[in-house]
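One protein chain is absent from this view; the other protein chains keep their places.
Right after this comes subunit A.
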Amino acid sequence: MLELKGLTRRFGATTAVDGVELVVPDGQMVGIIGRSGAGKSTLLRMINRLETPSSGRILSGGRDVTALSGRGLREWRRDCAMVFQQFNLVQRLDVLTNVLIGRLAWQRGWRRLMVLLAARFTAEERAMALAALDRFGLAETALQRAETLSGGQQQRVAICRALLQKPRFLLADEPIASLDPRNAQLVMDALRDVNRRDGLTVLVNLHHLDTAREYCDRIVAMQAGRVVFDDAPGALTPERVRAIYGISEQEFAAEAEARRRAAAAPARLAVA
């Protein structure tokens, strides 16, 4: 169980996340929606502790993880894997090594040194990585550089990396915002599979309300850093959307689509 108590993050004068209270039971798939700047990314990054909370607490199974540091912090991060909008793979490394990065926090003693100096992982770990890649139809790409893969493939590699951490939570920050609809579906299916088959608790930031309704057990809507809706997908009717955001669902979708294009354009340039 993941509990957020009065979680707040300020950047100077702006309060990105404002006193968020949330209890997520194990095994749930939660969709977090909100317009640009609502604080969705900051919230997930705080749970992984990439961002330090200004105030409030994060509890996992009753244990306070807000003030962890050093090895304790690294082990907490290992337990709540992250997936990013821009995939955040090491572009010049091969796919297999990218997936094996999920094993870094597990290394102990002289093995840790071997991995640091020579990037030598054990045969079991390589087998784990290959099995994960195979599960998402990527086994053939194992020795290719990450930069040679399409966006959808890269995002599934990122999910493999997350799985190798053997985490309890998976935090996905707009995992499909840079992808075309077909790849978006593949990635969302992968997340659902991870939730159902591996029993991971999944928190996923989304722009598309339809996607959130289709895939999630529960939807949390944010506006200006606050949670303004927290209920089953069925309760998020078009009327509720208008009441929360002051715009129609079509306008909300158009905004999301515009942002997807803006995010995808630089990626295409980088490939060309």
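The criterion applied here is as follows: a contact is a pair of C-beta atoms (placed from the backbone, for glycine too) under 8 Å apart; a residue touches a chain by one contact, two chains touch by 3 or more; residues count from 1.
Following the convention adopted for this analysis, contacts and distances are computed from a predicted model.
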Identity of the absent chain, which is to be given by its UniProt protein name, from "2-oxoisovalerate dehydrogenase subunit beta", "Phosphonate ABC transporter, permease protein PhnE", "tRNA threonylcarbamoyladenosine biosynthesis protein TsaB" or "Protein-methionine-sulfoxide reductase catalytic subunit MsrP": "Phosphonate ABC transporter, permease protein PhnE"
Residue of A:N48, A:Q153, A:T201 or A:Q223 in touch with the missing chain, whole complex considered: A:N48
Touching the absent chain when the full complex is considered, from A:L43, A:A81, A:M188 or A:V220: A:A81
Residue of A:L2, A:V17, A:I32 or A:L89 touching the missing chain in the full complex: A:L89
Contact set of subunit A toward the excluded chain (per top definition): 48, 50, 74-78, 81-82, 84, 86-93, 97, 101-102, 104-105, 115-116, 119, 158, 161-162, 165
